[in-house]
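For this depiction, one protein chain was excluded, whereas all remaining protein chains were kept in their positions.
Letters are used for the chains, namely A, B, C and D, taken in the order the chains are written, and counting of residues starts over at 1 for each.
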Amino acid sequence: MLTIRDINVKIGQVEAVRNFSMDVPAGSMIGLVGRNGAGKTTVMRAIMGLARLSGGSVTLNGENLEKVDIHRRPALGLGYMPETRGLIPDLTVEENILLPTWVMRGIDGKARLKLVYDIMPELMPMADRKALLLSGGQQKLVALGRALTVGTRLLLLDEPFEGVAPALAQRLSEVISSLRSESLSTIMSMSETTHSESLLDQVWRIERGANVAAGAA
Amino acid sequence: AAKDTFKVGIVTFLSGQAAQSFGVPAANGAKLLVKKLNAGEVPAPYNTPGMGGMQIEAVLIDEAGGATVQVQEYRNLVQREKVDVVIGYVGSGDCLAVAPVAEELKTFTILYDCGTPRIFEDADYQYVFRTAATATQDNVGLVRYLKALGVDIKTYAGIHQDYAWGHDSWVDFKAAMGRIYPEATVAAELFPAFGAGQYGTEISALMQRRADVIHSSLWGGDLQSFILQGLPRGLFRQAQVALSTADHVLPPLGNNMPEGVIIGARGSYGYMAPESALNTWWDAAYREAYDNVVPVQGPYRMAQALLGLKSAVEKAMKENGGVKPSSEQLSAAMTGLSWESPAGLIEMTNGKGHQAIQSIGFGRTQKDKDGNIVLGDILHFDARCVNPPADKKSIEWIEAGFPGADCD
Amino acid sequence: MNPILRTFGLAALGALVFIAIGLVVPAWFLFTMTKAVGFGLVALGLVGLLRGGLLSFGQGLYYCGGAYVSGLMANWAGVTDMIVLLSVGCIAGGLIAALVSPLVARYRGIFFAMLTMALSMVAYGVLTKIAAIGGSDGFNVPKPTLLGYHLAETGFGLYAIAVVIAALAAAVCRVHFDSGLGLIASAARENELRIEYLGASVFSVSTRSFILAGGLAGLGGTLNGVALGHVDPFFSYWTTSGEMVFIAILGGYASVTAVFGTALVTELVRSFSGQYFPESWQMLLGIFLLLVIVFLPRGVGSMWAKPAKNHAIRSIKEPAT
Amino acid sequence: MDLIFTILLDGLIYASWLFIVALGLTLVFGVLKILNFAHGGLYALGAYGAAIAVPFFAGLGMPEWFSLLAMFIAAAAVAILIAPLIERGLLRYFYGRDEVLILLITYAVFLILEDVTKMIFGVNPYYVFEPRNLLGNVEMGSLFYVGYDLALIGLAIVCGLGVWFGLNRTRIGKITLAVIKEPEVSQAMGVNIARIYLLAFGVGVFLAALGGAFTSPLISVQPGNSVSVIVVSFAVVIIGGLGSIPGAAIGALIVGIARAFAVYELPEAEIFIIYLVMVAVLIFRPEGLFTPIKARKI
Partner (left out) sequence: MSGAVLEVKGLMKSFGALVAANNLNVEVMPAARLSLIGSNGAGKTTFVNMVTGYLKPDAGQVKLDGKDITRLPPRLITRAGLGRSFQIPQLCEAMTPVDNILVALEIAGDGGSVFRPARTKGSLDRAVEMLERFGLERYAGRPVNELPGGVRKLIDIAMSLASRPRVFLLDEPTSGVSTEEKFPLMDKVMAALEGERSAVIFVEHDMEIVTRYADRVLAFYSGEIIADDAPDEVLNDPAVQKYVTGTAR
């Protein structure tokens, strides 16, 4: 479904990603694993268009993403949870989750919100709190919820378990595994696979921006 | 030597607030007069081409940017552009700053407009001249005019921009009032910032204090805004407003000018110019060149500077055998000189022969029979009636009760 | 060689070269360069502030302070010796800054800029009111002397003094910027919280830069007041401060010499466009500014002054990417 | 009593004018992190626009009251013509760069606008009296006030509430907030941030031009109007807290009333009263009266 072919990304003088390739079949859970600075975040940003490719291509169901404006990519079913969480501090939790539905055509915000609450009921009590008041881990939850509202085809979760207490991490991996379906693929970046070994169909390793080895988890 | 060109640096406001009211009209006047002088088309006694036969080349410089910039630009004019003389400066600060530099560079320089008496009262210069009277006459003349019209004044108020010009004008006016209307008291004195643009509060304050006369040295955009904002609020009905330097807002405001406002022009300029062949020519030439707009103080003052220069150049050349005169020769020729200008006779009597005096006119707006606003009640005061004698400082002269004033 | 000695040696050499240049250039250019040094000194102080993440939009106050105090001293006490005047102006600028600093040193960014501007505007307003020192018209400053000699009318003497002062100031600033405190100041620009948690006071770091900048501004004000022969409250007006900022930003904070160059270039651009396009020089200045920002965003000084290299670690290899 | 009333009323009128101008400034800063020096130039363009539009529509035989509408049209026209030019053509290449650098860029734009305006409209003044005569005069206390001036108070309130409501109570407003705080993430959530930037800048330009347009009947429209406006509105925005709308309102009120007080009671201080107020406020509230909330950073 998603095909990454020989992409290169330069950040400043640094080649953060070099000739990296990856295939994500429909309905799969992929782990993108590498040490700090290996380039995981950069790959995700490249898929979202936030990092510019200096070579190679990213195609989603045959469509070359490079031709799609950044702000039109979510409409293709791409849900992104950034490493920094990226919540809007002045908006409430609920508004944060709804944000993508406000700008996309033909999407039923209410229904999506209900779906997210069904999957993660712990968000409901926080619904009216402003995002800036949440602790780091709570923000992760909300960011995941927000990614779910649009991520109907491909979820990009950058370090979903990082900084999350074990109890919550467990809960998160439950949530993520409950999302498993025919049509939805998930890429999770992580520096370790402890929380998620059971979840993953495939692990892609990245080191210094380049592929190392791919294989089943 | 007749093939020589005579290079004149001309400095006046081409941008900023003073451009529209003073600078650009003066620059226009300069361009026009230089052209006419070069062509020898100015009436006698100025009907010889150029300056002593030399074609005039004008270098125009913007006066904006403050005294520091002007000192530098002055040096550039003299040292880089090698102009023969400099004519310029509306701002008092610019005049004060440039004068010592002119002296240092030994370059003949005419201050054509600025009003502060400090220049020749605080220092002596060899190369610096001012071909227009100081601001003293504006305010002394205005009080005399009020008296001549028989205006009854028990209280008066002032509104002036908050810089030297405004403060000096108010000081002179108050001093003159003290002599001529000794009973009158000050009801309010307001100093809005230069370029404030909004006068609602000031107008309220003036109206609440209910003065018989409101004196103002506002000019340009500030003055126009003040008039526009005061008119519907009845300010001009409530008090006799006396504006010391307002002639230049008459052409743009036209019939939006309120009735019964006393207008000064800092000289016998424009509407108040004396009848003479020279003035008739000047008025017509300017109107023809610039959309039939009446020349006001800016172009007149520029003209009297240029004509004074021409007189001095030609006088000096008569004495030096017809070569291009040096700054020293020009200075000698200019000292104590007098010459005819469209605004009447200019006499370099004060400041050891470096400071001009001239006559001044005032008028009051009124409606003519077609309902148009025109200037009526025009009166002139002789130069020696409104200017101190050569040996007196202005403010001392006023406070002493105008000794030696000659008002016929 | 000791880096401090080396810096001062270079400065002395530079001063000699520029004094030599002064012997051959026309008088108007000599004057323009002198004035550029005056502005450049103020901008150099701003560079110091900028290195610490502070932008003052009110350096006019200290510039004006230096010019007024030294100018009044020349007028009232008859002291015209440049060494005395420059010292007095420098101290006056620094002292005013020291008085103001408790008030401003805890601010950052735009607020700092605007607060300093407001203070300079209050000074401007007050000075325009004091008729005894000329109100808004200001006053003239007598011709300077040096050790009893009158400085030549050509302006060369003053220019030479300006060059020496500029070289000295640049050297002092270079040494200071490269010092421990200079490094801490730059660190404060990047992350104040970190500096506080390392145990340093951002407040006192800022205060020091501010007083240094004030002193340099006072120096510049004195030099320009004397060179122009005239001072007025416009020295403290916000557009004057704005011009200094303009020069400092164009110079960039990598270099301590660039500001003098950008001051000169700005003066020349303004002067020539003011003469040849008197009706549109503002536009040309605006376009010039845009061009510099677009093509040299880190300032002209970034062309030659590279951020200090860590020679000791050059040998260590970058990660092989 | 009468005096206090007059001071308050005069202060309020002045504050209303200030607020309309400062509102655009604070909005543009809030969204784009740009302290827009060119705001004064845009204000001047609004005034010129009104000076052209009012007679133009009168010439088309429109009724007199239409001149009020014509001023809105003029402001909108300025926004539509100029905002894309400046924002798309220049500013967008500098987003995320140093605030000071961007301030310099807008300063350059200001310089250019000054001369371009002068080239287009010349140095001779323009006048628009008509709108100011429409609303009659009102007697208040012992004085006459012009209805139009009082109506400015209403306009200021409408503008302020409008922008506040738009930003805090509408979706587009909340999207704008999102772009303010997290431009990149917003983009990844589907927000066309270019459009939001343009919109916010456009509204800012519109407000600047509107301020100018509605001031044009009070002044003679000519070069040199723009400079003083900038500094005062900077002061207002700083006093209120950068990016805060209620802050701008309170800031304008404080400045307006302080100035009115100075005119009556302390005319010598009028020239610097605004700066004194600013210094005083900042001493007690280092980031202005209303500081927008910031995200946790440690």
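Here is the rule we go by: a residue touches a chain if its C-beta (ideal position, glycine included) is under 8 Å from a C-beta of that chain, and two chains touch if they have at least 3 such contacts.
These numbers come from a predicted model, not from an experiment.
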| item | value |
| --- | --- |
| From C:Ala20, C:Ala131, C:Leu198 or C:Leu291, residue that would touch the chain that is not displayed | C:Leu198 |
| Identified contact with the non-displayed chain, of A:Met81, A:Leu156 or A:Ala169 | A:Ala169 |
| Sole residue of C:Val69, C:Val141 or C:Val175 that reaches the chain not shown, by the stated touch rule | C:Val175 |
| Chain A residues that touch the omitted chain in the full complex | 11-12, 14, 34-38, 83, 133-138, 140-141, 159, 162-171, 191-192, 194 |
| Hidden partner chain, residues of chain C it touches | 3-4, 175-176, 178-184, 186-187, 190-191, 193-201, 208, 308, 310-314, 316-319 |
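Here is the rule we use: only the chains that are shown with their structure count from here on.
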| item | value |
| --- | --- |
| Where chain A and chain C overlap in contact partners, by chain label | D |
| Per-chain CA centroid nearest to the all-protein CA mean | D |
| Label of the chain whose CA centroid is most distant from the centroid of chain A | B |
| Chain A and chain D, separation of their C-alpha mean positions in angstrom | 42 |
| Length of the line joining the C-alpha centres of chain C and chain D, rounded to whole Å | 33 |
| Chain A: positions in contact with at least two other chains | none |
| Multi-partner residues of chain C (each touching 2 or more other chains) | 125, 128, 279, 281-282 |
| Residues on chain D engaged by chain A in the complex (per definition of touch) | 171, 174-175, 177-178, 181-182, 184-193, 293-296 |
| Residue ranges of chain D touching chain B (in the complex, touch as defined) | 2-3, 6-7, 9-11, 13-14, 17, 114-115, 118, 123-125, 127, 129, 132-133, 137, 142-146, 149, 215, 217-220, 222-225, 227-229, 259-260, 263-264, 267-268, 270-271 |
| Touch list for chain B against partner chain C, complex | 14-15, 59-62, 65-69, 71-73, 75-76, 78-81, 92-93, 96-97, 99-101, 104, 116, 118, 123, 162-164, 167 |
